[in-house]
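Only a part of the assembly is drawn; its chains keep their places, and the rest are absent.
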Amino acid sequence: MEPLITLTTDFGGESPYVAAMKGVILSLSPHAQLIDLSHQIPPQDVRFAAFFLRASISYFPPETIHVVVVDPGVGTDRALLYVEVDGHRLLAPDNGCWTGLMRQVGQTLLSGKPTVLRLTERRFWRPTVSPTFHGRDILAPVAAHLSLGENPRHLGQPFDDWVRLEWKSPIIEPNRLVGEVIFIDHFGNLITNIPGEAFARMDDPHIQILVGDQAVTRRVHTYGEAEKGTLVALVSSFDLMEVAVSGGSAQKKLGVRVGSAVHVISPTDPGA
Amino acid sequence: MEPLITLTTDFGGESPYVAAMKGVILSLSPHAQLIDLSHQIPPQDVRFAAFFLRASISYFPPETIHVVVVDPGVGTDRALLYVEVDGHRLLAPDNGCWTGLMRQVGQTLLSGKPTVLRLTERRFWRPTVSPTFHGRDILAPVAAHLSLGENPRHLGQPFDDWVRLEWKSPIIEPNRLVGEVIFIDHFGNLITNIPGEAFARMDDPHIQILVGDQAVTRRVHTYGEAEKGTLVALVSSFDLMEVAVSGGSAQKKLGVRVGSAVHVISPTDPGA
């Protein structure tokens, strides 16, 4: 079986940087099967990358090698990591981009303790390393060597002091959920950090849903249930509460962005 | 030989949805060879998808499995289909996106009667199916099973009541062609629904060509024949009449959109 190597970068679709990385990998490991995950991560947006990886890596077969290059700190003393968690293998700069894998917002996604190495063994790198392109000169050749069966332990040293990306936890109370928009997809759907299960449990028909200060009055299971143009709230395919516009863009309609507050309030509080 | 699976979606290049689908397929069918056709179909634009598929699927080897996810009706009671026509195999929502394969505008592209099944056999799906992401939870695993040799007949039930996408037919008379713009490519070239052959036959040097109310005075065989910036009419690589600007964008120059009327008139009507 060909070893799978996926690529996730913020280089953009017109970039020769992606092409150079593919060439480096295939020169060392010509049978590697390259899978583009995305090259459209917004420039240097580590948080976007973290959500992206959380939403995709766990679907891949465990032996896959995932190369991630969203790297605002390239060339500084930030480490480059080999990470293994529940069999998933990643190569990425130490900026926390992979740490979303270990917790779904509000629940555990992967349960294992990660094995993390700092890449230090230069014999697996390109002979000359540019201070601005470690994706091509370090991560790509290391991925190729892994795909050829190299033992990860040879790549570097155990490393425990890796960056943990902090995620704001939603407030989950019986009659009140408070969270925020954490991801906006291509359709303009607003994904929040409120667990879908918590939202589903609040089935009071008089529930109030606010994004910023704008009310969402319709709850659905899927977009097409409501008339086109209706603002709706639902449980997303990420198992998180989502706000959408049927056949349209909630982002455009509401003018919100990542970080906007989301409230779900049950006015029929039994204690009220 | 590795089974080929192509992917066509409106998820956008930055989307974790595409990545998740690739992971699901490769987890079940690690030897599958994934081919990205496009993830830039305009959101929920079934008609664009239909033209896209018509312009590309017939070039693939027949055993290829084409997964199409442009799905405004996801989660409603619209069916999900397995389609086989002249050996081409598609998995797509029942919204007509594949029905352009069977007729070129004005002529037959594929001649066979399609075999259409409604996907009903849940054992080929992911155990949990999100109401908003059937691409990941139904179409991707079904594609993987097909690539592993599963008999399509096991996937579901014969289904005849599938959506036919209506295409407006052009008017084709000896001295008059009336059609419309049906596709605008990345270069701003305007593809019409007027058959190239019908346009080629109207070789009167005094021919009048109108897009909306704007005249196109130059006929060419290829863009570079005319001086840069010239508005030209020609037979496209789709065998349809096309209006273009040499070295530029006809869309920008004329400000037209899909649906704009196109007239080709021969003033030397023998009956006039």
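Order of writing sets the labels: A and B. Residues in every chain begin at 1.
Please note the rule applied: contacts are C-beta pairs under 8 Å (C-beta built on N, C-alpha and C of every residue); 3 or more make two chains touch, one makes a residue touch a chain.
All values reported here derive from a predicted model rather than from experimental measurement.
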item: Copy number across the full structure, from 2 displayed chains; value: 3
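Just so it is clear, only the chains that are shown with their structure count from here on.
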item: Copies subunit A and subunit B - rotation angle from C-alpha fit, nearest 5 degrees; value: 120
item: Distance between the centres, which are taken as Cα means, of subunit B and subunit A, whole angstrom; value: 31
item: In the complex with subunit A, residue positions of subunit B that touch it; value: 10-20, 22-24, 26-27, 30-31, 33-34, 36, 43-44, 72-76, 78, 130-133, 136-137
item: Subunit B-touching residues of subunit A, taken from the complex the two chains share; value: 1-2, 4, 6, 8, 13, 33, 35-42, 48, 51-52, 55-61, 64, 185-187, 221-225, 234-237, 242, 247, 249
